[in-house]
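Only one protein chain is missing; all other protein chains are in place.
So that you can tell them apart, the chains are marked A, B and C in the order they are listed, and the count of residues begins at 1 in each.
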Amino acid sequence: MEILGGPLFGVAAAGESHGPGITTLVFGCPAGLQIKRQDVQHYLNRRRPGGNKHGTPRNEKDKVIFLGGLFFDKDHDAMLAGPEVQVSADGAEFGTQTYEMGYTTGEPIAAVVLSTSNKSRHYEQFAGSQGEARPGHTDLVKHHKSKGFVDYRGGGRSSYRSAVSDVIGGSIARLFLQETFGTVFLSSICQVGDLKAEKSLTDLFTGHTADGKLIDQTIETMENGVIHSVDTEFAVAAGELIKQTRIKGDSIGAMVEVVGVNMPALVGEPLYQSLKLRLMGSLGGLHAVRGCEIGAGAAVVSRVGSENNDPIRRDGYQGNNHGGMLGGITTGMPLVVRVAFKPTSTITHQQQSVRKNLEEIDYQLHKGRHDPCVGVRAGVTLESRMAIEVMNGVLMHQAGRVDPQNFQLF
Amino acid sequence: MEILGGPLFGVAAAGESHGPGITTLVFGCPAGLQIKRQDVQHYLNRRRPGGNKHGTPRNEKDKVIFLGGLFFDKDHDAMLAGPEVQVSADGAEFGTQTYEMGYTTGEPIAAVVLSTSNKSRHYEQFAGSQGEARPGHTDLVKHHKSKGFVDYRGGGRSSYRSAVSDVIGGSIARLFLQETFGTVFLSSICQVGDLKAEKSLTDLFTGHTADGKLIDQTIETMENGVIHSVDTEFAVAAGELIKQTRIKGDSIGAMVEVVGVNMPALVGEPLYQSLKLRLMGSLGGLHAVRGCEIGAGAAVVSRVGSENNDPIRRDGYQGNNHGGMLGGITTGMPLVVRVAFKPTSTITHQQQSVRKNLEEIDYQLHKGRHDPCVGVRAGVTLESRMAIEVMNGVLMHQAGRVDPQNFQLF
Amino acid sequence: MEILGGPLFGVAAAGESHGPGITTLVFGCPAGLQIKRQDVQHYLNRRRPGGNKHGTPRNEKDKVIFLGGLFFDKDHDAMLAGPEVQVSADGAEFGTQTYEMGYTTGEPIAAVVLSTSNKSRHYEQFAGSQGEARPGHTDLVKHHKSKGFVDYRGGGRSSYRSAVSDVIGGSIARLFLQETFGTVFLSSICQVGDLKAEKSLTDLFTGHTADGKLIDQTIETMENGVIHSVDTEFAVAAGELIKQTRIKGDSIGAMVEVVGVNMPALVGEPLYQSLKLRLMGSLGGLHAVRGCEIGAGAAVVSRVGSENNDPIRRDGYQGNNHGGMLGGITTGMPLVVRVAFKPTSTITHQQQSVRKNLEEIDYQLHKGRHDPCVGVRAGVTLESRMAIEVMNGVLMHQAGRVDPQNFQLF
Partner (left out) sequence: MEILGGPLFGVAAAGESHGPGITTLVFGCPAGLQIKRQDVQHYLNRRRPGGNKHGTPRNEKDKVIFLGGLFFDKDHDAMLAGPEVQVSADGAEFGTQTYEMGYTTGEPIAAVVLSTSNKSRHYEQFAGSQGEARPGHTDLVKHHKSKGFVDYRGGGRSSYRSAVSDVIGGSIARLFLQETFGTVFLSSICQVGDLKAEKSLTDLFTGHTADGKLIDQTIETMENGVIHSVDTEFAVAAGELIKQTRIKGDSIGAMVEVVGVNMPALVGEPLYQSLKLRLMGSLGGLHAVRGCEIGAGAAVVSRVGSENNDPIRRDGYQGNNHGGMLGGITTGMPLVVRVAFKPTSTITHQQQSVRKNLEEIDYQLHKGRHDPCVGVRAGVTLESRMAIEVMNGVLMHQAGRVDPQNFQLF
């Protein structure tokens, strides 16, 4: 089933790019965590199309609406001060208030984000068995996999819009992990095309604990940058490169670094469900990703062991080539993953392609919107996926430390 | 995670009895099945509070709204003719059309049913650690399990209202199984208190195939009855018994028979994930159920093998003591399950209980609504759960019959 | 996949009745539990064919051999004092010591039980598409489900011999739960044919805590009985009934009561993965089971709510109609399940049947061994399955109570 994370903390979701909305369920958050709608909205705003000048021109409000899983005994009015939903069905009108805030109950949390800026008429070029297959996209395989019953509009369910759910689930994991351990997840764009950043989160956060001020400053720097990077000079140059690429009707690749600081140690099951395996899959499996690396990454191929092993002293690991995990279990050092994105498949150049019935064509996009560099908006999704896997790993580890005090009623 | 069925076809859900709504995801329906909103609404109407004079006086519209997973290439207007949803959030107003019909795409399907008739003020009696624990209910254990962070209104997530999701998922399974195999799921109330029905679905449907007219007549009989039973005389008497029980402020138990006819054979994995295990769990695990039996059920304890074994001839099994499964695999005979419901825990009598802080009280319900006999509305949920498990089993069996023709693109 | 329990504590297994052996993996036991081979062997001996005069005449040594998942740092010799295994393969001979005892490490535990008393020549009657299908057995459906590739010898994988794995997994869960909470699982045969026991475990164990002496006496009474029941007079009569039934070449049904005492409270996730659902599935899904009930069971159908609700006082629930669970969550009261077994399908009478190619025959067993009353040996398997589900539920509940102390390394 289409589940991210799990088996304890996970996200299930449905909804297509140009359908009515994205529906998200978040499972397994322990009872007692305060959730404010605006906390989750904050992360969604970072993902939102239209929220960044180098992103897609599509503009979505992306307002999250909570329909279940929260409760606030002390003030029902404050709890129910969220967006009002009205429905007209079969001649009747009815409506309901939704949650503005509340505490988790241990039950699943439901959230909906409606899609209000769909422009489906742009996608007639792709309809039916005469529809054109966009090179680099999933159009052709999904048409045949589904025997033609696919929502091809804007990539349908395979659109990056599905990441709304990742961000909602990630937000809840982040709130829990920050409250419990002070854990914070950050991401920085470190390469666009051939331009490479000289500053990195990995260089900034090098110990078992991270300073709160440094975290805040880093977040502020990145949020104010032209693109989301700790290297502000690089951000300016990369922004210009993206702009020029867009003008040419082309797209460009990017590398994004994702880091968790103030990490809980001992998280992750060894071997087949190790945190390393889970992160490689979850972050490496995101749309448009072609490579994923942990800690020192692929550079280790050129190294000898005596330079790659991190020394250990009484106060902790003295280096982080291991990227915060050994044997797939967290050491408490910053969790470090880097992800390589291909250039967005949607470009305006003419390309060789076929119709879905395999008739050959010279394909050219009639009209539509796209991100020239998918890395620009990917950071918050990567942070979310990292948070979801860490959260699940935390619960898994806790499960093995049974305290009989927790099993008393009378 | 809170999933019904699976791993191939399953339902995930969230939402509390008195929260904004019930959110449902349905996974794993193969692409190409036509779904009309009204087909699903039809089953929801059978479950709906207020839909039966012997059920709870709570009146819910229970309109299903489809937000994802459907598509109809040929007519986007017909597809999007479903209920209109409007949201006011942060000073902005926005809305969307939802699906009236469409074909499944193989992607998850999302549906929301809003709760519009909540009367939460009735539940102040139960709030906080001073709140009273209703005997027979989950109030006390859930309060302590969640460290006090539980939505106690109307049972919260543990309310029978959660069965909305079972019915939505079951509806989709039923549409698929009926289209593919002609399979139909039926249920009949067969006992209320000491009153026992003399007619049963098991006696009506005794062969590998069932006549369409007989199915239609049986459904009509049951839908027109005082309560949902093939035995109309019993239905009248049982209806009266329920009414008298309600007048006394008490509640009463019931037994419900659930049958699948025109069953696909060879469905179900042996042993730890056998269809028998799955049905016992799914149907026997429903709210208020205290017993579950297959085929001849507990009566087999008194039998010898020579009377209990069903003879086999060239045209099939000559009896159905086995209830349609041997070794947890379907034989093609009607699938037969019977489920015993306890009397509804909510009654108006005074009872010994405690506050959630364990202070002793003489408990009496201040005000509230309830079903005096939970069996009255349970049938459609049981049919749904049976359909979900059969559907998952069908996909599991098909997975083992690999045809290379299905793996060609060019 | 063929897994019992889970996702945290579970059992996976393979092996056919007349194959080389039964292989078992047990997942998710927390680190630090002492396991002695003889502790597990003790439970296997209760299940063992040949261990009871009313069971099958097949005699299996059923010696468990531990191959992984244990460790004892302080004394490797004591650890490796288990059975010696020797293998001849491709002209080479090699061997290894196995574990006599050790502590769990949190990693999966592997155990093998070899089958040494196979008499496969008795099963030629059932070979191939001309093979005869035994009424009441899974022969016919498994032949067609597997396209003829089924091990039909003694029921193959679907044999009750597969329960060896349940007992091994259950033993480990029992050791953990007894050490942590004092929990003990018991079972008593309460009906054979029309003979009903007058004493029951449910009547003996009526409070939140159980006396150790009473537990020990009860176990001793049952182990010394003619059959495993707290009612010794019933046991004598039932033993005689089984003997007479066997002489007639027939078989007979039985009901078994399974009870957990000194139960941890608050165990079980609500709703779709509730402990009630899991127990109904796991116990009700066992071979030959046709009915399963919780607490007061199907008798509740005839009751009104005012007699069925259990009063609550400061010191706990004052009755156990609820069978130790409300809303699928444990209350701490004894966990009570009753299971109805059909008469063993294997009898010596002539019966109408078919060959696997559907040719009609008068079927009669040529030769073979069988239990005339499958309930005689089922108790320890039911206790095991109950323990496995409770164990998984304990870990699930603990997962939601995160203590940051458990996540420190330096």
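One rule holds for everything that comes next: a residue touches a chain if its C-beta (ideal position, glycine included) is under 8 Å from a C-beta of that chain, and two chains touch if they have at least 3 such contacts.
What you see is a predicted model; the values in this text were computed from it and never measured.
**Q** Touched by the hidden chain, which of the shown chains?
**A** Every shown chain touched by the left-out chain: A, B, C.
**Q** Which candidate, B:Lys36, B:Lys147 or B:His208, sits in contact with the chain we can't see?
**A** B:His208
**Q** Using the document's definition of touch, tell me which of A:His137, A:Lys199 or A:Lys243 contacts the absent chain.
**A** Looking across A:His137, A:Lys199 or A:Lys243, the contact with the absent chain belongs to A:His137.
**Q** May I ask which residue of C:Pro83, C:Gly182, C:Gly207 or C:Gly249 touches the chain that does not appear here?
**A** C:Pro83
**Q** Check each of B:Asn45, B:Thr206 or B:Gln398 against the chain that is not shown and name the one that touches it.
**A** Only one listed residue reaches the unshown chain, and that is B:Gln398.
**Q** In terms of residues, what is the contact footprint of the unshown chain on chain C?
**A** Within chain C, the residues touching the omitted chain are 1-3, 6-8, 10, 12-16, 19-23, 25, 27-28, 31-32, 61, 63, 65-69, 71, 73, 76, 82-90, 92, 94-99, 103-110, 112, 114-116, 120, 127-128, 140-141, 144-151, 156-157, 358, 409-410.
**Q** Give me the chain A residues in contact with the hidden chain, please.
**A** Contacting residues on chain A, toward the hidden partner: 1-4, 11, 13, 133, 135-138, 140-142, 144-145, 157-158, 162, 191-194, 245, 250-255, 265-266, 269-274, 276-278, 280-282, 284-285, 287, 289-298, 300-306, 308-314, 318, 321-323, 326-331, 340-347, 349, 351-354, 358-360, 397.
**Q** What residues on chain B make contact with the chain left out of this view?
**A** 7-8, 28, 30-31, 106-107, 180-181, 208, 264-267, 270, 314-316, 331-332, 394-404, 406-410
Here is the rule we go by: only the chains that are shown with their structure count from here on.
**Q** Quick one: compare the interface residues of chain A with those of chain B and tell me same or different, with half as the dividing line.
**A** At the contact between chain A and chain B, which are copies of one sequence, the residues are largely the same (over half shared).
**Q** Using CA atoms for the superposition, what rotation angle relates chain B to chain C, in steps of 5 degrees?
**A** Copies differ by a rotation of 180 degrees.
**Q** Just curious, how far off is chain C from chain A if you go by their C-alpha centres, in Å?
**A** Those two chain centres are 44 Å apart.
**Q** Just the number, please: Cα centre separation of chain B and chain C in whole Å.
**A** 29
**Q** Going by the contact rule already set, what residues in chain C reach two or more other chains?
**A** In chain C, 265-266, 270, 314, 331, 397 touch at least two other chains.
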